[in-house]
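Only one protein chain is missing from this complex, and each of the others stays in its spot.
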Amino acid sequence: MDIPTDIQHQQMGYDRTATMFTPEGHLLQVEYAEKAVRLGSSSIGMVCSDGVFIFSDKRNEDKLIVPSSANKIQEIDSHVIASIAGIVSDARILIDRAQLISQQHKVTYDSEIEIETVVKEISNIKQQFSQYGGARPFGVSLLFAGVYNKKPQLYTSYVTGNYFEYFANAIGENDEQIREKLKEKYKKDLTINKGVKIALDIFKEVQKEKFDIARFELGYLKKEDSKIIKIDGKNIENLKWLTQLRE
Amino acid sequence: MDIPTDIQHQQMGYDRTATMFTPEGHLLQVEYAEKAVRLGSSSIGMVCSDGVFIFSDKRNEDKLIVPSSANKIQEIDSHVIASIAGIVSDARILIDRAQLISQQHKVTYDSEIEIETVVKEISNIKQQFSQYGGARPFGVSLLFAGVYNKKPQLYTSYVTGNYFEYFANAIGENDEQIREKLKEKYKKDLTINKGVKIALDIFKEVQKEKFDIARFELGYLKKEDSKIIKIDGKNIENLKWLTQLRE
Amino acid sequence: MDIPTDIQHQQMGYDRTATMFTPEGHLLQVEYAEKAVRLGSSSIGMVCSDGVFIFSDKRNEDKLIVPSSANKIQEIDSHVIASIAGIVSDARILIDRAQLISQQHKVTYDSEIEIETVVKEISNIKQQFSQYGGARPFGVSLLFAGVYNKKPQLYTSYVTGNYFEYFANAIGENDEQIREKLKEKYKKDLTINKGVKIALDIFKEVQKEKFDIARFELGYLKKEDSKIIKIDGKNIENLKWLTQLRE
Amino acid sequence: MDIPTDIQHQQMGYDRTATMFTPEGHLLQVEYAEKAVRLGSSSIGMVCSDGVFIFSDKRNEDKLIVPSSANKIQEIDSHVIASIAGIVSDARILIDRAQLISQQHKVTYDSEIEIETVVKEISNIKQQFSQYGGARPFGVSLLFAGVYNKKPQLYTSYVTGNYFEYFANAIGENDEQIREKLKEKYKKDLTINKGVKIALDIFKEVQKEKFDIARFELGYLKKEDSKIIKIDGKNIENLKWLTQLRE
Amino acid sequence: MDIPTDIQHQQMGYDRTATMFTPEGHLLQVEYAEKAVRLGSSSIGMVCSDGVFIFSDKRNEDKLIVPSSANKIQEIDSHVIASIAGIVSDARILIDRAQLISQQHKVTYDSEIEIETVVKEISNIKQQFSQYGGARPFGVSLLFAGVYNKKPQLYTSYVTGNYFEYFANAIGENDEQIREKLKEKYKKDLTINKGVKIALDIFKEVQKEKFDIARFELGYLKKEDSKIIKIDGKNIENLKWLTQLRE
Amino acid sequence: MDIPTDIQHQQMGYDRTATMFTPEGHLLQVEYAEKAVRLGSSSIGMVCSDGVFIFSDKRNEDKLIVPSSANKIQEIDSHVIASIAGIVSDARILIDRAQLISQQHKVTYDSEIEIETVVKEISNIKQQFSQYGGARPFGVSLLFAGVYNKKPQLYTSYVTGNYFEYFANAIGENDEQIREKLKEKYKKDLTINKGVKIALDIFKEVQKEKFDIARFELGYLKKEDSKIIKIDGKNIENLKWLTQLRE
Partner (left out) sequence: MDIPTDIQHQQMGYDRTATMFTPEGHLLQVEYAEKAVRLGSSSIGMVCSDGVFIFSDKRNEDKLIVPSSANKIQEIDSHVIASIAGIVSDARILIDRAQLISQQHKVTYDSEIEIETVVKEISNIKQQFSQYGGARPFGVSLLFAGVYNKKPQLYTSYVTGNYFEYFANAIGENDEQIREKLKEKYKKDLTINKGVKIALDIFKEVQKEKFDIARFELGYLKKEDSKIIKIDGKNIENLKWLTQLRE
């Protein structure tokens, strides 16, 4: 038989539900859902010496959409933001849930929630949808960035429900290529200013002539005050500090 | 193998339930439901300098139907209207739910509901029907238009449960073609008068000899008083202001 | 491939459950259920200047059945009647439900229920059976006729759960042909007398030599008193007013 | 394709569950269940001028069975009897339910239940099993006969859950043939004596040399006192009145 | 097509679940379960002038099994015994249930339960497993014998949930052949002594050289005192009365 | 068709769930589960004149496992032990349940539980998993041995949920061969000493050069005090009494 293993597995039906392993121990529906994530637009997140930021391609080229409505960077709590790649409506359900978890924590304990706690609860939901039948996995990966106890943090939650803490990471289209570049350029002592410049350059390299700063969105929190700052489109390139950086 | 990917996926059965991803990360049942939306008659919505309107093709050529019974433009609350494209009975269930959500808000908080809140709850329901098994997705897209805090707003909720806020948008038959024209002609300083004229012209261009003003319906809310005004069929063309506009 | 799309879809299994869309966005099980409706005997309903009536072919040629037991025209409430086409036992379940809804309204509010309220609740049940798995759609369409607040009204609820208000309409066998004739002959100023005469003539034209007045049933409500009058078989033709009309 | 539609539908799987319509709007599992009914032995029921009776073929040729145990005519309440055709164990469940419904009515209202009320509730159960998945339809038809308010009545409840009131009717093996003969011979002024004679003759004609009075069972209620009288096997032919009738 | 109907139905899948009728109205899973019953060892039951007995082949040739543990004749209550054929573990569940029903009756009403009441409840359970999905039918038939109100009674409950009262009957292997012989030899005035002799002779005839009295078990109740007497293996042949009978 | 019945049944899918009978009345999934039992290591149980014992092959050749952790002989209660063959994790669930049942009995009635009561409850659980859908049968057989009221007893519970009391029995690999030897050698007046010797010899004969006393485990209870004694591996062969026996 010369039929490639992929095709064989598809013909055998191993890829029809998230509740089935292939003979090699793979979960194909989960792997297909990861394809949906790679169809989404990209985000880069980075932990810097003075804070943490997410830099996202909104890929909204539709002039008819109100730009703020297509924001990729969402506030989870006053100290946490998130960006997503994949099925947008799936993501909204999880973002809403994350916001609810954070609010309930604040109301119950009168203090900010640990960022990992939010990430874990969202990831646990995703794990369940990769193990139980009767529903499909969530087709979405999320970058969570925040400052907790003066410590900037970045997490990524994947389709499987797996998550890790990162120094820097990318999700969505071309994620592998972007991550290679991040590995080369990332250093722990980068300031947000320098980090954003690097992210900007990576996007320019990867997207080439398709690159359009107007489609991008920046969200960051400084270690000192952990306040969320969001900057849209053209304003990013005109940022004083970013400009200063260039000079 | 020269069989087109579409046919291959159909033969593999990836399109038999909303709980299954294709190897490329697509949800075919959801995409098929979107076809049902495109089989529906079209509506154009537009945010204008002085308010917001929806202009809908009722496509009711059946003289035996009481015209008011085939209205496409529904009142969700005293400050929100909606139009639909797709499976009419599916739409009714969602419209009813939207009305209920609005009423409960009014009773509970003694104030008008934010338009996005309604849109989000309806879209969340749609997301669930695109993820869980045992039912099919809602085969319907909705345009929501309203004035909240003197601000005119227009939203579109899609089959996936995804939604965005728009300056102007179209759903149903020929939506892509109409949206192209909207992108050309839409400007933010248009008045409702001018906006309706543009929508009317677009429909004439797109439907050509099939165009019949008698089949149309207009609903609008002015920013100043946010009162819903609905005008049917022939009356639209005879509108003074619309006529005046032409002279 | 020259196999017709119909056959292709059947071979693909798109028509095996109401929870599946075809690649074109159709719900085949629902469409098949509509065939069950067209296998049923026909009814004509009409709103007249002085009231509303339903004129039904009971198609009961079985001399062994007690005629009253095969009545097609059912009383929903003291001001509403209904006739059905399709699977008779499905219809009974919905008719019972409609009666219950009406009684509960009367007991709760001490007033007659709005006709559309009944129609909507019944249609919502039908919509659910067209969206959720584990059951088949109701294979039945219903004509509801009544007088509410001195206003005669006629509704039709379809298999999908879709419904409209009509001036005049037909369900069951040959419905398209009958509706064509209704469009020609219906006028808003018809009296019940004249309307019934038109319905009678249409049935004669459509059924030709199969026509037998003995199989028919008439139910009407006059605007002034909204009392249900039902007349069976031969008595219809012998009706004074109908006879007078002919002279 | 020259394959007959029947075979085609079977190959397509339209007949695998009661929750599926064929492209022509049929419910094949329900139609197959009707075949189970026709495999059952026959009963004739008749409304007469002085009462109502059911005359049943018990088809019990098994000498080892205690005859009373194979009775086909069951008492539902003191004023109602029933006979069945089809799957005997299915029938017992419905007969038990009918008895329970009657008893509950008597206890609650201290009066006899209307016969149609029992018939309707049993038929509603049958309708549900023809619409919901996860179970098969009840493979049984029932004849209900009784006297309510001095009025003799006869009902038949079918596999679909459909039911009608009859002057005379037959269920089970050869039902169509028997019904043809009933249409010829039935008159409204027949006495029970004469009616039973007619039923007896019909069975002789239809069963020919297989006919054996010992296998039959008669149950009747007179209008005047509505008491259930049951007569078994040979005793039927020896009945004085039946004998007198012959002379 | 020359494929036999059996094979055709199997290929069509009509025999995959108890919830599916064949086009001829049969329930194949139930019929297959009946095969499991015929794989079980046989029992003969008989109503005699002075009581009732069950005579069972335990078919236990396994010297390692404690004989009392492989008893086929079980006590349901102080006045009822039962024997089974088919899947032994299925039978135990039903026997346990029968014992529970009897005990609950005794506790509640302080009197012995009617034998038919037990038989009916057990049979109703079996009917449900032949109609609902998600489980298989019980693969077991039961003979119930007892004395109630001085009246000896014998019942058989089948796989379908159908049951009858018998003068004499057999279940399990060769049941048809044994029943033929019972029809020849059974008379209502037989004493238990004579009845057991007949049953013994039938087993000898049917089992031929395989016959071994050591494998058999006898249970009987006399009309006068309704006490259960059980006799095992070799003791049966040595029974004084049975020996006397022979002389 | 020359395809063997086995293969035919597999191709027909009769072996895909425990809820399906084959046309011959077999439950293939249950029979396959019995194969899992035969893949397990063997145990011999025997009732002796002075008590009862279980002699088990632990088949644990893994030097890395703590021997006590791979014990096959489990204490169910202070007077009952059990050994298993088949899927070890399935067995643990049932053993836990058996321990719980025993403890609850002790707490409730302040007396030891009858051994058959435990065996029956465990076997009932197994029967359910052989009849209901949505789960697989337990792939495990159990030997229960104990002393109740000074009476030594041995039970075996099979995959079907069937169980018997035995004088001596074997489960697991080569069970049929071992049982043949037990039939030859077992006598009711054997002492535990002699019984264990016989079991040891049988294992030597059956396992031949693979036999290794270090892999075995012995558990016994003497009639007089019903205390559980367990002896592991090499210690068995060094047992004084066993050695004495040999001399």
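Here the chain labels run A, B, C, D, E and F in written order, and each chain numbers its own residues starting at 1.
Heads up, the rule we're going with is that a contact is a pair of C-beta atoms (placed from the backbone, for glycine too) under 8 Å apart; a residue touches a chain by one contact, two chains touch by 3 or more.
Note that the structure is predicted; figures quoted are calculated from it, not measured.
Enquirer: Shown chains touched by the missing chain?
Expert: A, F
Enquirer: Check each of F:H105, F:R136 or F:K197 against the chain that is not shown and name the one that touches it.
Expert: Once the missing chain is taken into account, the touching residue is F:R136.
Enquirer: Identify the residue among A:R179, A:K194 or A:R215 that touches the chain left out of the display.
Expert: Spelled out, the listed residue whose C-beta touches the missing chain is A:R179.
Enquirer: Can you tell me which of A:T5, A:Q131 or A:N149 touches the chain that was removed from the display?
Expert: A:Q131
Enquirer: Which of A:E165, A:D212 or A:D232 touches the chain that is not shown?
Expert: A:E165
Enquirer: For the chain that got dropped from the picture, name the residues of chain A it touches.
Expert: Spelled out for chain A, the touching residues are 12-14, 18-27, 120, 123-124, 126-127, 130-134, 158, 160-169, 179, 182-183, 186.
Enquirer: Which residues does chain F use to touch the chain missing from this display?
Expert: 6, 10-11, 13, 15-17, 28-29, 32-39, 63-66, 68-70, 87-90, 92-93, 96, 129, 133-139
In the analysis below, only the chains that are shown with their structure count from here on.
Enquirer: Between chain A and chain B, which partner chains are common?
Expert: none
Enquirer: Look at both sides of the chain E and chain F contact and report whether the same residue positions are involved, with over half shared, or different ones.
Expert: different
Enquirer: Suppose each chain is reduced to the average of its Cα coordinates; what separation in Å results between chain A and chain D?
Expert: Centre-to-centre distance between chain A and chain D: 68 Å.
Enquirer: Nearest whole angstrom, what separates the Cα centre of chain D from the Cα centre of chain F?
Expert: 55
Enquirer: Of all the residues in chain A, which ones touch at least 2 other chains?
Expert: Answer for chain A, listing residues that touch two or more other chains: there are none.
Enquirer: Draw the chains as points, connect those that touch, then say whether the picture is a line, ring, star, complete or other.
Expert: line
Enquirer: How do the chains pair up in terms of touching? List each pair.
Expert: A-B, B-C, C-D, D-E, E-F
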